[in-house]
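As structure tokens, the structure follows; a few thoughts come after it.
The complex is shown incomplete by one protein chain, all other protein chains being positioned as in the whole.
Moving on to chain A:
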Amino acid sequence: MTHHPMGSAEPLLAVRDLRVTFQRHGEKAFRAVDGVSFDVRPGQTVGLVGESGCGKSVTSLAIMGLLPKRGNRVEGTAIFDGEDLLSLSPSAMRDRRGADIAMIFQDPLSSLNPVVTIGRQVTEVMERHQGLSRKDATPKAAELLERVGIPDPRARLINYPHQLSGGMRQRALIAMALACNPRLLIADEPTTALDVTIQAQILALLKELVVDTGTALVMITHDLGVVAGLCDEVNVLYGGKIVERGGRHGLFQRPRHPYTVGLLNSIPRLDAPRGEKLSPVPGSVADNLPWDSACAFAPRCPNVLDVCTQEQPGWDGDQVVGYRCFNPMGGPR
């Protein structure tokens, strides 16, 4: 894959100090995303990695303005092309969604409207944003379906989602997301609901589309395999904060944060001796400490020091590479 030099172009999306707090009436507020900052440059693929509950999906929904209206507070900025997405009016944000920024979701079957044909669902986006008539949009929809690798696209236009296989559905969703040539695509675990061979196909397709069109891609996943194959930059999230960032080569060769190391070690290996147990990261997110006065990961950390439960670790590094740890693997730099 072509290597995009980091820091060269102006960022397309600059997220700064994003905080999302869920507050239900009479209950303690819960901060799902706690000061996340990252940049996405045109044509770049940025990964957000972490286990369930680390805030990666909430981050993407907050950027897209898709969080429920009530019960949450979003702070910080997400500058896209000079405009702060988080302070846009709902209707201005609607005009952006689908046209400039699109999103692909995890479960392709439930993400498609079951009573509307694939063709209608693809043309709907183009009618909405490009002002095309349905008649003019239909041949374009067929082209799109062909571009995402759906065989016999004309016949598929009149199919309903349940008549397509899982891989085809995800391709159709990608076609819908790409219908108006968005400059940024957010993929929220796009391969989780698919079997392994289809996963590889969909990832290859995404990679190809990103390279061809220069679309920037934010890849949200818990699967480090996906990250290794696709992302230029990787952000590891834990408890709503980015705990480590790096280029994919650097991160995989020399992970610094004990959580990143834990994630890498928990991947099953083909070359490991038979019968060897998998090594999960011990404990669960429920053990987290509040970031304000400690490192949230401390209770699960093999490298834990006294200071980890007394002070919040700061960011050690810069915009491109760095980690948030008192006692990183391989010692302090």
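We adopt the following convention: contacts are C-beta pairs under 8 Å (C-beta built on N, C-alpha and C of every residue); 3 or more make two chains touch, one makes a residue touch a chain; residues count from 1.
Here, contacts and distances are computed from a predicted model.
Novice: One chain is missing here; what is its name in UniProt, given the choices "PQQ-dependent dehydrogenase, methanol/ethanol family", "ABC transporter permease", "Cytochrome c oxidase subunit 4" or "Thiolase"?
Specialist: UniProt lists the chain left out of the view as "ABC transporter permease".
Novice: Looking at the full complex, which residue from A:39, A:124, A:189 or A:244 touches the chain that isn't shown here?
Specialist: Hidden-chain contact among the options goes to A:124.
Novice: Using the touch definition up top, pick the residue from A:33, A:86, A:177 or A:281 that touches the left-out chain.
Specialist: A:177
Novice: Which candidate, A:113, A:181, A:279 or A:319, sits in contact with the chain we can't see?
Specialist: A:113
Novice: Write down which of A:95, A:143 or A:292 is the residue touching the left-out chain.
Specialist: Answer from the full complex: A:95 touches the omitted chain.
Novice: For review purposes, identify every residue of chain A that touches the missing chain, sorted by number.
Specialist: 64, 66, 94-99, 102-103, 105-107, 110-117, 124-125, 128-129, 155, 158-160, 162-163, 173, 176-177, 179
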